[in-house]
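Removed: one protein chain of the complex. Kept in place: all other protein chains.
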Amino acid sequence: MLLSLKNIAKIIDAQLIGDKFKKINGISTLEDSNSDQITFAVSEKYKEPLMNSCAGAIIVDETLKKYCKTNVLVVKDVYLAYSILSHKFKLTQNISHFRFGHQLSFPETTIADSCIIGKGVRIGINSTIGANCVIEDNVSIGSYSMIESNVTIQKGCQIGDYCVISPGAVIGSEGFGNARNIEKKWNTIAHLGVVLIGNKVSIGANTTIDRGTILDTEIHDGVKIDNLIHLAHNVIIGEDTAIAAKTGVAGSTVIGKRCMIGGAVGIVGHLKITDDVVINATSTVNRDITKPGVYTGFVPLMLHSEWKKVGVWLTKLDKIATFMKIKLKNIR
Amino acid sequence: MLLSLKNIAKIIDAQLIGDKFKKINGISTLEDSNSDQITFAVSEKYKEPLMNSCAGAIIVDETLKKYCKTNVLVVKDVYLAYSILSHKFKLTQNISHFRFGHQLSFPETTIADSCIIGKGVRIGINSTIGANCVIEDNVSIGSYSMIESNVTIQKGCQIGDYCVISPGAVIGSEGFGNARNIEKKWNTIAHLGVVLIGNKVSIGANTTIDRGTILDTEIHDGVKIDNLIHLAHNVIIGEDTAIAAKTGVAGSTVIGKRCMIGGAVGIVGHLKITDDVVINATSTVNRDITKPGVYTGFVPLMLHSEWKKVGVWLTKLDKIATFMKIKLKNIR
Partner (left out) sequence: MLLSLKNIAKIIDAQLIGDKFKKINGISTLEDSNSDQITFAVSEKYKEPLMNSCAGAIIVDETLKKYCKTNVLVVKDVYLAYSILSHKFKLTQNISHFRFGHQLSFPETTIADSCIIGKGVRIGINSTIGANCVIEDNVSIGSYSMIESNVTIQKGCQIGDYCVISPGAVIGSEGFGNARNIEKKWNTIAHLGVVLIGNKVSIGANTTIDRGTILDTEIHDGVKIDNLIHLAHNVIIGEDTAIAAKTGVAGSTVIGKRCMIGGAVGIVGHLKITDDVVINATSTVNRDITKPGVYTGFVPLMLHSEWKKVGVWLTKLDKIATFMKIKLKNIR
């Protein structure tokens, strides 16, 4: 897909300052864009990368245009404009109308019946694709990997060697990114990245891993992921980290190496968790973790009759402190 | 399915007061029943709607029969009787023995290989059905909608225009309703409602949305739902609300418009949440929310060594208050 800046300005209702014939072939980040790509910035805090960006064009609002040294598209709502433009660069979903066994041949690979294998799929030696899987266009799967039944691997995702993907897992689903317009209605963002999975990775049953927004979601070598886990767009999981069932990691959070994350943990977005961190089951991680160690946060189980009495005071801890004239500085 | 009251009385072991030849064609609620339907009431608090119901017959216990102005079926355990009767009115699951491409034709619709499409399915123009989907009997899908791979849409559910349903999602699964008999064994309730999904709705990968018990589960226009979410029977989600991954909403809860619900939130059943409410990730919602605002409830993450010490006191907050002679009225 090639779009002129004139066209793009029309699509996102922008004022264009610069070369209207300039052709753009994709969206990237401020830092990663090349001169054929367009990027965007939403606040003053991106001033430095804005000034240094090599992008062919930048979408900003009135307040940020002064920092741009290239073609500029000025809009009212940058994030909304980006969400609209993103769909233009999305690879169209080509639904394959052929089933494996009839048209394709992967030597030394076992492919079960009723799989749908897209165009441009590459599969290494001694790998296995289970029954009723859907492997979309341009997916690559390494050698000695096992994709079990009813798995969906979406467009362009890459799986390494010696991986196991359990039944019902979905790799490369659309990320949950939406921009709100002035009427508070949501505009979905087309996610242009993929999921990159290293070697010796296990993915559990019915787990979902979303593709990246612009860059990719990354699961590094040796990572073990249990069932019913959600890893959002642009999450990065470091080598040899293990994550137990039902945990969710929100967008753009980066988890280090050799971490052990318990079951049903909730990790909010845009955090950094260092190497060798252990998080106990059902905890909420709502801040960066910069030191290795064992972390926990949940309410111990009580008889419901006791919990009701405790709960009343739990929501008033600050008022208890005030009443008792306890100050934070005194108890540290 | 048509059943006489004589027959129904036999099925649920009831004493019939009224017309034994009266024919019944379905179950509905006290308020919504017409004269060809049967309904039920389980407690004195339904006295008013009981007295005003237009139902053709009502199942009650001995204490409530005095309020009924129509045919009455008196049983010992009303909920159990209803659970038994519900299965008689369930549409039988007709498993389709034909695959798309061979017998059907939807002009301007793209249907991938290996889909199973039931009888009476309607699909609008420019919609796409991904590989290995199962679209059961009498489902309707609007125009410009995309159903991705491995999705199951069960009997009679309705999807609007411009919707996206991600891989592995299940729409219209049976609700989790069970009545206990005197031996404390469960009798499942057949769920007779469907799932109604409006326009411009996104549903994430491996998310499940249950059908309604008697009335329907409703997802209104513009709602965005992330991966691995559970929406139970009769949940209603208002326009332009967004719900992040791994959240669960229990039965019959109604959520307003333009809400933003974070990831891994647990919302208990039978609640009302007003418009424009924001709930932060991993919170538990255990009460109605009547005012717009931002709400939270979880334990901040601690080092496990600290959490162990804190936990001891956390379960004894009421006793601390008593010991310190703090009264609730003094700290408000």
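Descriptive notes on the structure:
When the chains are written out, they are named A and B in that same order, and each has its own residue count from 1.
We take it that contacts are C-beta pairs under 8 Å (C-beta built on N, C-alpha and C of every residue); 3 or more make two chains touch, one makes a residue touch a chain.
Small disclaimer: the values here were computed from a predicted structure and weren't measured.
The chain omitted from view is touched by exactly one of B:86, B:109, B:154 or B:213, namely B:154. Screening A:11, A:245 or A:278 against the full complex identifies A:245 as the residue touching the chain left out.
Listed residues A:205, A:232, A:268 or A:289: the one in touch with the omitted chain is A:205.
Within the complete assembly, B:188 is the residue of B:7, B:29, B:188 or B:274 that touches the hidden chain.
Listed here are the chain A residues that touch the chain not shown: 110, 112-114, 128, 130-132, 146, 148-150, 164, 166-168, 200, 202, 204-206, 222, 224, 226-228, 240, 242, 244-246, 258, 262-264, 281-282, 298-305, 307-308, 311, 314-318, 320-321, 324, 326, 328, 330-332. The chain not displayed touches chain B at residues 93, 95-99, 114, 116, 132, 134, 136, 150, 152, 154, 168, 170, 173-174, 176, 178, 184-186, 188, 206, 208, 210, 228, 230, 232, 246, 248, 250, 264, 266, 268, 278-280, 283-287, 289, 293-300, 302, 306, 309-310, 312-314, 316-317, 319-320, 322-324.
Everything that follows uses one rule, which is that only the chains that are shown with their structure count from here on.
Remark: chain A and chain B have CA centroids separated by 29 Å (rounded to whole angstrom).
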